[in-house]
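For this depiction, one protein chain was excluded, whereas all remaining protein chains were kept in their positions.
So, chain A:
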Amino acid sequence: MAFAIRKATTYLIKRMHLRPVRRVKFTFDPYMKNAVSIRDVASTLHMPDILETNQGTLLKFDIKSDRSEPQMDVEFNDGHKLIFKTGHLTQLEILDYLYELVDEKDPKKSEGPEIATKSSKIGKMKGKKK
């Protein structure tokens, strides 16, 4: 993999989260050569760091043997359903599209960042001592 693609992929993986996602289903026939990208994406979304962002997300595999085209079904918490037909997409492209939508629907996005005050820091320190 080219260096630039690898770098872009790691950039997306670091920022990826599943907060607004309820269910993801990976359907593919492993014997098809165009199923590599969906398998890579499945591995990426199963990474412990990404799974920790929403422990209620269901990730499911549906492995077929009928030469069907690879497909990724994403169901969001607001009922929106998304279908990726990944036959002609690379891992980076799938992650890019998915991140765009996931980031748009992120419930934490409207919240401001946590302000680290002096008192909160002291509180944390005390908690650690206990």
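Methods note: a residue touches a chain if its C-beta (ideal position, glycine included) is under 8 Å from a C-beta of that chain, and two chains touch if they have at least 3 such contacts; residues count from 1.
Everything below uses one rule, namely that contacts and distances are computed from a predicted model.
As stated in its UniProt record, the chain not included in the shown complex is "Large ribosomal subunit protein uL10m", which appears among "pyridoxal 5'-phosphate synthase (glutamine hydrolyzing)", "Cyclin-dependent kinase 2-interacting protein isoform X2", "SKP1-like protein" or "Large ribosomal subunit protein uL10m". If you put the hidden chain back, the residue from A:63, A:83 or A:122 that touches it is A:63. Listed here are the chain A residues that touch the chain not shown: 30-33, 35-36, 39-40, 42-43, 46-48, 61, 63-65.
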